[in-house]
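Apart from one protein chain that is not included, each protein chain of the complex appears where it belongs.
A, B and C label the chains in the order they appear, each numbered from 1.
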Amino acid sequence: MAGNIKKLVLGFILLGAIGIAPRFLGIISLNMAVELAIGALFAVSLNLLLSYTGLLSFGHALFFGMGAYVMGISITYMDGITLIPAILMGSLAAGLTALIFTPLLVRVTGTAFSMLTMAFGQLMYVLCIKMRGITGGEDGLTLFDMPLLSVPGVFSLDMTDPATLYYTVMGVVLISIGCMWYFTKTPLGGVQAGIRDNAQRVEYLGFHVSASKAVIFIISGTFAGLAGCLAAIFQQVISVDGFLRINVSFMPIMAIMIGGLGHFLGPVIGTIFLMFLNQMAMRYTDKVELVFGIVFIMVVMYAPYGIHGLWVKARIYWGIFRHRKGALGKEERT
Amino acid sequence: MSFILETQDLRHDFKGMKVIRGVDLQIRQGERHAIIGPNGAGKTTLFNLVTGMYRPRHGHILFKGQDVTKLKPYKRNRLGMGRSFQITSLFEHQTVFEHLRLGILSRMGVRYNFFKPMTMVKGLTEEVDAMLARVNLSEYRDQWASLLSYGKSRALEMTLTMATNPDLVLLDEPCAGMSAEETRNAVGLIRELTTGKSMIIVEHDMDVVFSLADRVTVLHYGKILACDTPSEIQKNKDVKDAYLGHGMKKQ
Amino acid sequence: MNPATAMYIIQALHGLAYGMLLFLVASGLTLIFGMVGILNMAHASLFMLSAYLCYQVLAFTNSFWMSLFLAPLITACLGLLLERFFLRKVQAHGLGHIAELLLTMGISMVIAESVKSIWGTESLVISIPPSLDGLASFAGIHYPIYRLFIIGLSFCILALLVTVLYKTKLGKIIRATASDPGMVSILGINTPKVFAGVFALGAWMAGVAGVAAAPMLTVFPGLADQVGMDAFVVVVVGGLGSLLGAFVVSLTLGELNSFGVQFIPKLAPVLVFGFMAIVLSLKPNGFFGEGDH
Partner (left out) sequence: MKVLNVKGYLFVLTLLMMGLIFCNNCIAFQPLAGDIETFNPSFQYFDEDADDVIKIGLLWPFSGPAAANGAIYWLQIGWAVHDINTQGGVMVDGKQKKIVLIKGDTQMEPAAAKRAAEKLCLQDNVDIIMGSTGSHIAAIGQNVAAKYKKIFVNMASYSDTLMDQDKFNKYTFRTCSTTSMLANGLAHFYANRPEKDFYILCQDYAYGHEFAENFVQALAQVRPDARIVGKDFHPLFVKDFAPYLSKIQGANAQVIITADYTPDSNNLTKQWDQLGMTIPLAGPFVLNPLALQSIGEPYGKGFVTVQSCLLDLDKPGNKEFALAWNTQWKRWKDPLYSTNLFQWTGSTLAQATIGTYWLMHVIEKAGELNPDKIVATWEGDQTIIFGNLYSMRACDHQAMFNMHVSEIEWPNDYYEKSAGPIKVTAIPAEKIVPPPPKGLKNCQ
C-alpha cells in the first residue's frame, strides 16, 4: 500500500511538473518535450506488441505514417475540416490498416512476423512515393495552414502556438498512455501476457489466440496512428522520410531496448535517453551515428534489460550492501 | 451407453511415416481411461489429434456426439475439453494467481473485454483464491511460476487445466519425472480434481495407471491392441508380448 | 541474331550477374542464420568494408587479384572477432533475436562511420582490372567480360560451398551442429569453434562479394544499405537458413529486376517489396524455410 501511495505522489508531482513546465521552458525545450511525448506514445504503442505480446514489429512506421497521411490528406483535400475529425480519421485509418493486415499477420510469430511487417512497411513506403498525386511524393504534404483544434462554440486552439501545442499533445499522450496501461490490466491484457509467454497454452485454455492478437494489433496500430497525427501537427510537413522510412520503425525498438524490455514505461525512459544522447552527441561531434552505434553495443553487451534492468540490479546490489552493513553493525554490537 | 469421446478410424502420418493407423477409441461418460503402450506407439500423437494440435489425415473425432475433427483447440476447449502438457507448459513471467485467473476468465467467458480491469470482474479473485485453497497452493499465490518446485509446478499445470472446468480432461504423463511421494500427491490431486468428470490419461507409471483407471487402452504401432479393465489387461497375452517380447527381441 | 532474342539473352545475363552477386552476399547471411540463428545486420557492412579494402589493397599493390585474396581474408578475420567477442556474449543473455539485432545494427553503424572517417564520403575510383575489361562477343551478342567473370566466380564459390557442406566430413559436422548443437557437443565436437568458423566463412563470402562488386558498382558509404536491403529480402523470402532458397530467390530477384525494367518499368520500385510481401503472406517462413527459429 505504501508503495502505491508513493507512486501516486510521484505521479502527481510529475503531472504538476508537466503542467507548469511552459512557464520555465523556452520554445525549443517545449518543442523538444512535444517531440519526446510523441516519440514516447509511438514507442509505448509498439511496446504493447513487443513487451506485452512478444511480437517484434519492424513495420510499425506503417501505422504511424498511415495516421499522419490520412490526417494530412483529409486536411488538404477537405475544405473547412477541423482538426478533431481529421485526427480521428487518421487514427482510425491506422487501426483499419491494422485490421486489414491482421489476417495475414496473426498466423505468424517470431522472425517471420518481423519480416512480414517489414515487408508491408517497405511496400507502403514505395507506394507512397509512387502515388505522388495524392501524397506529394518525397516533398510530402505541407500543413502550413493548420486548421484549429476546435469544437464550434466550445473551444478553439491554435496548434501553431508552442504552449498550446504542448498542452494538447501532453494531454493526448498522457491519456493515451494511460489507456494502454489500463488495457494491460483488463482481461484481454491478461490474455495478451499469456500469449507472450505461451501462446499454445492460452489456446488450450479456450482463448482464440489469433483473434486476441488481432485486437491487440489493432489497438496498437490505432495509437501508433494517433502518434503519427500528433507528429504531423507538430512538424507540419508529412513526408515519406519522416513517417514511413524503416528508421522510423527502428527508433521505438531502440527506445524499448534501451529503456528496458518488459517494462511498461521502459520506452518512455528510452525515448528520453535517445533524445538526450542525440543532443549531446550533436553538440560535441559530427559522428552521431558512431556514438549511437557504440551505445547500442554497450547496452546489449552490458545492460540487456536496459535502463530499467540496470535500476533493478542497482536496487538489488543496494539491498545486499545495506544488508551486509546491517549485519556488520549487528556483529559489532554483539 | 453414451460416449463422451469417440474416434472413428483415425489415421495420421508424418512425412509418410504412419504413426496412427486406424484408431477407434470410445470413452464413456464419467470414466477414467488410461492409454498405455510402448515407446513410439503413437500415444502422444493420438493425444494431439484428439485435442486439436494436429488435424488427422483420415477419420473423425466426435466429442459429446458432435464432430470436432476440424475444430481449433480453443473451440474444443470451449466445448469442454481440457488438456495438460507432458512438458510443463506455464507462463514464465506470471504468478500462480495470474495463471489460474486466466483459466477462470476463460470459464467465465470473459475473453475480449478490454474495458473493465480484471480486479473489477465480479467474483474472479474469490474464485481463484478458492481454487488455490482447494489444491493447497495458497501460500505460493504471488510467486512466479518459474520459481516453483517441480512437483508444485506440475500441480499448477493440472490445476490450470481444471480451471476452465472441462468435462473431459486429457492428462499427458502427469507423473513423469516425479519421486514416489510426489507421485502419491499427484494421484491424490488428480482424484480430487476429476471427480465426476471423464478423463484420459497417458502414463508410463503402471502403478498410477492401475490405481486410477477404470479402463485401459493399449496402443501398439498406431493401433489399438486391447481395451479392457485394468485387471483384464494385466492378464492379456498380446499386451505382454507387446511390452516384453518387443523388449526381449531388442535385447 | 534477331534483336528481340538478343535482348532476352542480354537481360537474362544482366539478371544472372546481379542475382549471383546478390547470392554471394545473401548466402553468407543465410548460412550464419541457419547455423547460429543470428540475423546479422552488419553483414552488408562487412561487404562494404571489403569493397573499401579492395580499394586500399589496389592502391598499395595495384593488383586486383591480390585484393581479391586479401580483402575477404581481412573481412573474415573481422567476422571471427565479432563472433568471438560480441555475438557469443550476447547470445548468452538469452534475449533472442532482438538483442542480436540491436547489437549487429550498432556494429554496422560503427563500421559505416569508421569507413567515412578513413576514406571520406565521396565515391572511390575503382576501375575494372585491364585483364577483365572489355566486351566478349558470341553469336552477335556483346557482353562485358567482367560481368561474366562475376557469374563464373559466384558459381565457383557456390560449387565450393556445396562440396564442403555436402561432400566432406567438415560439412557433415557443420550441418549436424546446425540442427542439434547440444547433441554434437556431447559427441566431443567443439561447437563454439564450428559456429565461429561458419561466421568467418559467411564474412569471407561477403568479402568476396565486396571485392567483386567494387569495380562494377559505386563504392561509397551508402553501399551497405543499398545492397544489404536486397540481400535481406533474398534471405527472408528464400527461407531463413536455406542456401537453396537464397540461390533461387537471388536469381529470381535478379531476373525480376532486369525483365521488370524491360517490360514493366513503372512497377520496378514496387517489385522487390511486393514480391516479398506476397511470398511471405502465402508462406510466412519463406520458400524453403523450415518452421520458426
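Worth pointing out:
One rule holds in what follows: contacts are C-beta pairs under 8 Å (C-beta built on N, C-alpha and C of every residue); 3 or more make two chains touch, one makes a residue touch a chain.
From a predicted model like this one, the values you see are computed outputs, not experimental measurements.
Seen in the complete assembly, the chain not on display touches A, C. Among C:Gln11, C:Thr30, C:Ser50 or C:Thr104, the one in contact with the hidden chain is C:Gln11. Taking the complete complex into account, A:Val288 is the one of A:Leu104, A:Ala211, A:Leu265 or A:Val288 that touches the chain left out.
Touching the missing chain, out of C:Leu135, C:Ala159 or C:Leu244, is residue C:Leu135. Contact between chain C and the unshown chain involves residues 3, 7, 10-11, 14-15, 17-18, 112, 116-128, 133-135, 142, 144, 146-147, 216-218, 220-222, 225-227, 230, 257-262, 265-266, 268-269.
In the full complex, chain A makes contact with the omitted chain through residues 26-28, 31-32, 35, 126, 129-130, 132, 136-140, 142, 144-145, 160, 231, 234-237, 239, 241-242, 247, 278, 281-282, 285-289.
Note that only the chains that are shown with their structure count from here on.
If each chain is drawn as a node and touching chains are joined, the picture is a simple open line. Averaging the CA coordinates per chain and comparing them to the mean over all protein CA atoms picks out A as nearest.
For the pair chain A and chain C, the distance between mean C-alpha positions equals 34 Å.
For chain C, the set of residues that touch two or more other chains is empty. Put simply, chain C touches chain A in their complex at residues 39, 86, 89-90, 93, 95, 97-103, 105-110, 112-114, 117, 236, 240, 269-270, 273-274, 276-277, 280-281, 284-286, 289, 292-293. Interface of chain B with chain A (complex): residues 51, 72-74, 77-78, 82-83, 85, 89-94, 98, 101-103, 105-107, 110-119, 121, 160, 163-164.
By the touch rule above, chain A contacts chain B in their complex via residues 182-183, 185-191, 193-194, 196-198, 200-209, 211-212, 215, 219, 262.
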